[in-house]
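Every protein chain except one is present and positioned as in the full complex.
First chain written, first letter: the chains are A and B, and each begins at residue 1.
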Amino acid sequence: MAVASGGLILLLAVACLVGPPLIAATWGYDEQTQDLAYGPQPPSWKHPFGTDFYGRDLLVRVLSGGRVSLTVGFLAALVAATIGTVYGAVSSYAGGLVDAVMMRAVDVLYALPYMFLVIILVTILGKSLLLVFLALGAVGWLLTARVVRGQVMSLKQQDFVLAAKSLGTPGRDIVFRHLIPNTLGPVIVTFTLTVPSMILQEAFLSFLGLGVQAPRASLGALINDGANQMLVFWWTLVFPGSVMAIMLFALNFLGDGVRDALDPRMRR
Amino acid sequence: MSTLPQTESSPLLEVRDLAVRFQLERPGGLLSRGHDELRAVDGVTLSVRRGETLGLVGESGCGKSTTGRAVLQLLKPSAGTVVFDGQPIHDWWVRKGRRWVWDARLRELRRRMQMIFQDPFASLNPRMTVEAILTEPLRNFGLTGGGDRRRRVQELMATVGMDPRFIRRYPHEFSGGQRQRIGIARALALGPDLIVADEPISALDVSIQAQILNLLARLREELGLTMIFIAHDLAAVRHISDRIAVMYLGRIVEEADAHEIVAAPRHPYTQALISAVPVPDPVQEATRQRTVLSGEVPSPVNPPSGCPFHTRCPLREDRCTRDVPVLREIAPGHRVACHLVE
Partner (left out) sequence: MSDTTTEPSPPGDDAEAVLTIRDLRTFFQTDGHVVKAVDGVSFSVRRGETLGVVGESGSGKSVACLSALRLVPSPPAFHPSGEIRFQGRDLLRLPEREIEALRGNRLAMIFQDPMTSLNPYLRVARQLTEVLEVHQGTTPAAARREAIAMLERVGIPDAGRRIDQYPHQFSGGMRQRVMIAMALLCQPEVLLADEPTTALDVTVQAQILELIAELQASLGTAVVLVTHDLGVVAGTADRVVVMYAGRIVEEGPTGELFANPQHPYTRGLLASMPRIDTPPTGHLEAIAGLPPDLGHLPTGCAFHPRCPLASDRCRREEPPVVAISATHRAACFEVEAGG
């Protein structure tokens, strides 16, 4: 199942990457090409996903939107995972007052309305795509930090950590070479939960007009537009929505598979 | 059993009045104050000569593992002195903020004293190859480089009887006994003088225990190791040790040559312990005299007053509930802590 999902995600990713330029080369239009006279039309042979209000081909828009969503999702989740892992591991290994302070900071941040912070960040720093996923990542590391801290708390009691200490291994090496590699399992799983979450957050930002700016679009923005018109132009919602749903399902199964594959105990 | 070497008389390790105490928070709500004190090690004095193997025996909660770790300074003793090769290593801790850490001398000392752990599953990092595990100590101390390291690692594997080709494998690919061999190889990597083996065979199958005991005995001979062998299996301890110290609730109750302590135990606890060890001989089992103790080991959080053993001792007298007996030499090389043995 995981392998199938992985394959699917790969396929989607390739399609999103290669699709739009290919279509542009073959048929001469990209996601921004408008045809106002044509207007919104249901799916046809020429436009398999139909067209939107401005006559833009929806298939191309979905593919390039997918590219944006995947990029934002993965990169933001990666930033979150990295920050969270290091933070959680260091906090847990340090223990005592340091740990208490660091985790209280996490608690406080957790309690703040997440979207609020992201909105503030994006408003202050501008609306570039780079900043969007930095902002998302900067706030999304909290869960990973907690998960990793818990893992490390139990790991550091294990004999192999004591053995490393008794062999003269310095603290920094213990954290990075012993503790963190053994937290990869839960981190990967959290990562794959974070990716779809990031994709959705970005969609919400788009809804507020703070995400990717028109005329470029992410899947989230497309879904938004589609939702507004769904009673009349159903295809503008159905196609982006289905692609998004498939993507999210596949990501979850892929995550399970990657976690199992990374566990040396499962390697036979 | 190895013969004692005729070398210098000053011991390699001298421990005096060692104590390790833990403060436990008393459970139960915001308003309950105070801490309970857990006296894991409550005044241990012992010494080990170069090349000698001291067996530390006792049941759960007696503090033998904690003693081993405190001797190696893997945890900081609460009180007492530990002198290794003439150096007071218990003093080599420095304060860093609210915590105590090793100073440079203690870190350097790792090269001379190492530990073998009990659980072959938990003592090796499951995500590191054997090569990485054995290289780590070498790297920490900048010993040898690159290609030399690999050779050293292969040497270590061969020393503990493992095929050197297996260094690319992960711990889970080995059996318990093999993992324990890897753990031993790791402990030997830095060429230590003193090895503390903390229950090295308890987690292994019976047929493998003998293999590991033989290995340890052979290594001790070849490398001139000084060893503290901690276990609850009296038979195994006796097999490999020159001297044995019996612990109960954080204290040593009897200490003597290995064969003497089994042949002529003087402390009532030692006697009960020996009589409780099952012997694979049905005739003996049917006829031997057993001293079956009543009750269980008291909690080290609230140790009994006076002699810690008095709650279960068949020979208890009034004196025993009040006064703590001192570990006293009653015959050459034989020490006992009991009021009734003079």
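Definition applied: a residue touches a chain if its C-beta (ideal position, glycine included) is under 8 Å from a C-beta of that chain, and two chains touch if they have at least 3 such contacts.
Computed from a prediction, not measured in an experiment: that's the story for all the values here.
Peer 1: Using the touch definition given at the top, which of the shown chains does the missing chain touch?
Peer 2: Result: the unshown chain touches B.
Peer 1: Given that one chain is not shown, which residue among B:86, B:147 or B:278 touches it?
Peer 2: In the full complex, the listed residue that touches the missing chain is B:278.
Peer 1: Check the options B:18, B:234 or B:313 and report the residue that touches the missing chain.
Peer 2: Residue touching the chain left out of view: B:234.
Peer 1: I'm checking contacts with the chain that's been left out. Which of B:130, B:293 or B:313 qualifies?
Peer 2: B:293
Peer 1: Identify the residues of subunit B touching the omitted chain, counting contacts across the whole complex.
Peer 2: Listed in rising order, the touching residues are 1, 59-60, 175, 177-178, 205-211, 213-214, 217, 232-236, 238-239, 258-259, 262, 272-286, 290, 292-294, 296-297.
Heads up, the rule we're going with is that only the chains that are shown with their structure count from here on.
Peer 1: Which bits of subunit A are touching subunit B when the two form their complex?
Peer 2: Residue positions touching the partner: 96-97, 158-160, 162-170, 173, 177-178, 181-182, 184, 264-265, 267.
Peer 1: Quick check on the complex: what are the subunit B residues that touch subunit A?
Peer 2: Residue list for subunit B touching subunit A: 72, 74, 97-99, 107, 110-111, 114-115, 117-119, 122-128, 136-137, 140-141, 170, 172, 183, 186, 189-190.
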